[in-house]
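Quick one: structure below, then a few questions.
As you look at this complex, bear in mind that one protein chain is not there, while each of the others sits in place.
Moving on, here comes subunit A:
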Amino acid sequence: MTTVQQTLLLTQWQFRRQATMLPLLVLVQVFLAIATILGFGLVIGDPPPDQALYLATGAPTITLVMVGLVMTPQMLSQSRTEGSLDWMRTLPVPRGLFLVSDLLVWTLIALPGMVLGIVTGVLRFDVDLSPAPWLVPATLLVSLTAAAVGYGMASLLKPTLAMLMTQVLVFVILLFTPVSYPADRMPAWLQAAHEWLPFEPMAQLIRSGLASDAFSMPGRSLVVLLAWCAASVAGATWALRRRA
């Protein structure tokens, strides 16, 4: 049994467990992605082309971050509460594979929403995209980082507390991260904080992947994002290995 086979079997397990909810989950993701675009469009009015591009290329990041930081911890908290996590942990499976298989499931669920969000953005704001060849691995990196942070949060906090945290995060991510608007509109202290948080680098990476002619990825941001990715995956794996 190879690790890859085992991961795919676990993924199959998780995927089928969600089977009854799957259409609804995908639908909600699609709805959220489109609503983000149209909603921000209403807030801002008719944005000039550069702002429109910013908005259209920021929305996919919101979708990915929401799935990773909100849906993943909610599902993990649920499986902790219903007892299936403890049971799965008795299986002879390397701990990191739980993270990988969950991530695969959630990326697949987020994907239609992300794509339709991009399409909506292009249609609504009439912008031109120039996708970079590394857009797909960049998407996976953002997705992995967000899911690992969410995973760690849901493993370390009590389920009820983790659920509450996700509610707060939705609000913070939508309004107080430089994803859908440029960072220079924020107060200086918040800008400084975002230099060390993963959200701005995530947005920059997806943005420059979608519109590589208009945006570029600062090297520093990539380092910050990779550091978050490494730390959060290590943290989530540690949380899965932890013994009471």
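The definition used in the following text is that a contact is a pair of C-beta atoms (placed from the backbone, for glycine too) under 8 Å apart; a residue touches a chain by one contact, two chains touch by 3 or more; residues count from 1.
Keep in mind that, in the parts below, contacts and distances are computed from a predicted model.
Within the choices "Response regulator", "V-type ATP synthase beta chain", "cytochrome-c oxidase" or "Multidrug ABC transporter ATP-binding protein", the name that UniProt assigns to the complex's undisplayed chain is "Multidrug ABC transporter ATP-binding protein".
From the options A:28, A:44 or A:93, the residue with contact to the chain not on display is A:93.
Among A:12, A:130, A:167 or A:216, only A:12 touches the chain left out of the display. Against the chain not displayed here, subunit A makes contact via residues 1, 6, 9-10, 12-13, 16-20, 82-84, 86-87, 89-94, 243-244.
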